[in-house]
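Working notes, structure below.
One protein chain omitted, others in place.
This part shows subunit A:
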Amino acid sequence: MAVQDLPELSPSEMRRFGRHLVLPEFGLERQRRLKAGSVLLVGAGGLGSPTALYLAAAGVGRIGLVDPDVVEETNLQRQIAHGHSTLGRQKTESAAQRMRDLNPDVVVERHDVFLTVENALEIIAGYDVVVDGTDNFPTRYLVNDACAKLGKPNVFGGVLRFDGQVSVFDASRGPCYRCVFPEPPPSELAPNCAEAGVLGVLPGVIGALQATEAIKLLSGLGEPLIGRLLVYDGLDLSFQTVDLMKASGCPCCSGRPEDIVLRETRMVCSAPTVGGSLSADELQTRLDAGEPILLLDVRNPPEWAGGTIPGALQLSKPDIDQAVQAVLHEGAAREGTSLAAIPRDRDVVVYCQSGMRSSAVIRELVAAGYEASRLLNLDRGFSAWVGRNT
């Protein structure tokens, strides 16, 4: 946009953004570019929270938020745009309230939906820059493909445990996400933050970096992180940058943008499915009928403290891993390990939070001599049970 077409700042905005205006490299023109600019945040959770707050505070004129979820207590360890006062409310509504408190002039547009193949192009087309702060692979690939097709820069950020990654994927000027990671991992090798954990401050670090890149892209300041991946290690507190390359055979961006077809990315489990499964409804029916089922909760003690299915035997997956290892490789007798508490003569319903860890435990138990037909995985785990009973 030509300088003469940029919106003027009001006296209030001149005061508010004074610390930007005194930066010689930033100045009035770049602040006006922020006011004229728009950013779409896909995800208003761990990464989206700091990004939304900093972009609103910095003076970005229009910010869109895409998130279908409501605020839950487990979010508050890291999702700082929300609070106890907004528990149960839409995340977009909760974040918008905080953003307007920081900057009453910001225009916040709420999209309380999942980003899908059907709506992605229409939603993303309305913004200058996209910030990917989602929590799952299918949406990340969808955001990438839609941005490549529309020629939008995609400020990527990912977190897990203590690790973070940041890049700017702009297929017109460098590699896209698929150039670096052509396909998602199989589901058993792709734990989410609920399964693998995340240090609460980690998305704060990475989200703030994403906000920095979005501000640079809108204002034309500095060198964007295109063609480079920033890798953050929270344990040794190191930042490393690696050079990326645009893949000549990239399934997304090696052809013409207009030829890119959005497709749903499905997560596939490459490990063989062992044992059976049942839904939360089916479990309730069998419990109501008084069937002698053993419930086995393989989550970790902090998760047990947040609630469990009454009567469940609590044996964490690491404990079971260790016991199976001892039986299979160290000649230990099953009765001498924690496996002794798991009967072999009746059905055992194994559950974790979402059904992934329990599926792995069933494979281990079968390897340790349990009959697969006696082992049942609770579909979608404790989350499904809670969803059914609330």
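One rule holds in what follows: a residue touches a chain if its C-beta (ideal position, glycine included) is under 8 Å from a C-beta of that chain, and two chains touch if they have at least 3 such contacts; residues count from 1.
Assume contacts and distances are computed from a predicted model.
Colleague: Name the chain not shown, per its UniProt record: "MoaD/ThiS family protein", "Ribose import ATP-binding protein RbsA", "Acyl-CoA dehydrogenase family protein" or "Cell shape-determining protein MreC"?
Modeller: From the listed options "MoaD/ThiS family protein", "Ribose import ATP-binding protein RbsA", "Acyl-CoA dehydrogenase family protein" or "Cell shape-determining protein MreC", the omitted chain resolves to "MoaD/ThiS family protein".
Colleague: Touching the absent chain in the whole complex: find that residue among A:Gly43, A:Pro153 or A:Gly355.
Modeller: Of the candidates A:Gly43, A:Pro153 or A:Gly355, A:Gly43 is in touch with the missing chain.
Colleague: Which one, A:Ala247, A:Ala372 or A:Val386, makes contact with the chain that was left out?
Modeller: With A:Ala247, A:Ala372 or A:Val386 as choices, the missing chain is touched by A:Ala247.
Colleague: For a quick check of understanding: of A:Gly158, A:Gly275 or A:Gly355, which residue touches the chain that isn't displayed?
Modeller: A:Gly158
Colleague: Which is it among A:Gln31, A:Thr92, A:Thr134 or A:Asn377 that touches the chain not included here?
Modeller: Considering the complete complex, A:Thr134 is the one touching the chain left out.
Colleague: Given the contact definition stated above, which residue among A:Gly27, A:Gly83 or A:Pro184 touches the chain not shown here?
Modeller: Of the candidates A:Gly27, A:Gly83 or A:Pro184, A:Pro184 is in touch with the missing chain.
Colleague: Name, in rising order, the residues on subunit A that touch the hidden chain in the full complex.
Modeller: Within subunit A, the residues touching the omitted chain are 43, 45-48, 132-137, 140, 157-163, 165, 180-185, 189-193, 196, 198, 203, 229, 231, 233, 235-236, 240-245, 247.
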